[in-house]
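First the structure, which I've put down as structure tokens, then a few questions once you've had a look.
Yeah, one chain of the complex is gone here, protein chain that is, but the others are all in their spots.
This part shows subunit A:
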Amino acid sequence: MMCNDARLLLHAYLDDELDAAQSVAITRHMQGCTACAASYADYVQLHKAMAQPSLYQRAPDALRKQWETPKQAASPVIAKPRRGLVGLAMAAGFAGALLLVAPMWLYVLHPRGADTNLVADEAVSSHIRSMQQQHLMDVVSTDQHTVKPWFEGKLDFSPRVKDLASEGFPLIGGRLDALDGHSVAALVYKRRLHVINLYQWPSASAPSAQDITQWHGYTVIRWASSNMQYVAVSDVNEDDLRQFVLAFENDAANPPMR
């Protein structure tokens, strides 16, 4: 065996990836070649050094919590009403216990009817689909004056379009979508690497408070104002999405562009 071959094969030897014949050949070579033997000794030293446990980067707790169901919750609780229970639980002194048994990602924060859940599910599923290639945007523009007219004639209402770049949520485009049996306008915003989908469609229902749902790392916020129903979906954290909704609502309070 030549040094050139040995230079490559000694790594495979170190990693125990050689067959018996090759192993014999490389050990023979190293017996006769001090340079390769010295080199091998260095790599053994390096290999051992790489085994130091602090080099291994374990997942931070925050990340882990988003995905883990605590052991007690063997059967995940779906749509568990909490608002009423928390007071009760705290009175009974086991609020901590309640938090432990509630898997974050199945936790529905507020009591709701079945169809509200359905909209949240649909919204998440629509968001996921929109993330697949070519689905995200029909009109690509960071200009609200381009995005808004694009919807004209495609919907029987005029959606509220606002660029929130100054708030850290730049508008990047929009598309038509369907949700809860309606044709809806979907506006696409960015938050760093993340995408936020904001769905809106007209509804006669009275302005309502925000309704927040978590599902496997996605947050869905649903609310109604000025005869419009809004659903915001994203994998950004809940605080960011709340901030987004706040920014959008603040903006919408100004006279909407007609």
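Here is the rule we go by: a residue touches a chain if its C-beta (ideal position, glycine included) is under 8 Å from a C-beta of that chain, and two chains touch if they have at least 3 such contacts; residues count from 1.
We adopt the following convention: contacts and distances are computed from a predicted model.
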Could you check which of "Sigma-70 family RNA polymerase sigma factor", "Acyl-CoA dehydrogenase family protein", "2Fe-2S iron-sulfur cluster binding domain-containing protein" or "Sugar ABC transporter permease" matches the UniProt name for the chain that's left out?
"Sigma-70 family RNA polymerase sigma factor"
Option touching the unshown chain, where A:Ser54, A:Ser166 or A:Ser205 are the choices:
A:Ser54
Applying the definition given at the start, please give the residues of subunit A touching the unseen chain.
7-8, 11-12, 15, 17, 34-35, 38-39, 42-43, 45-52, 54-60, 62-64, 66-69, 75-76, 78, 105-106, 121-122, 125, 128-129, 177-178, 181, 192-194, 216-218, 235
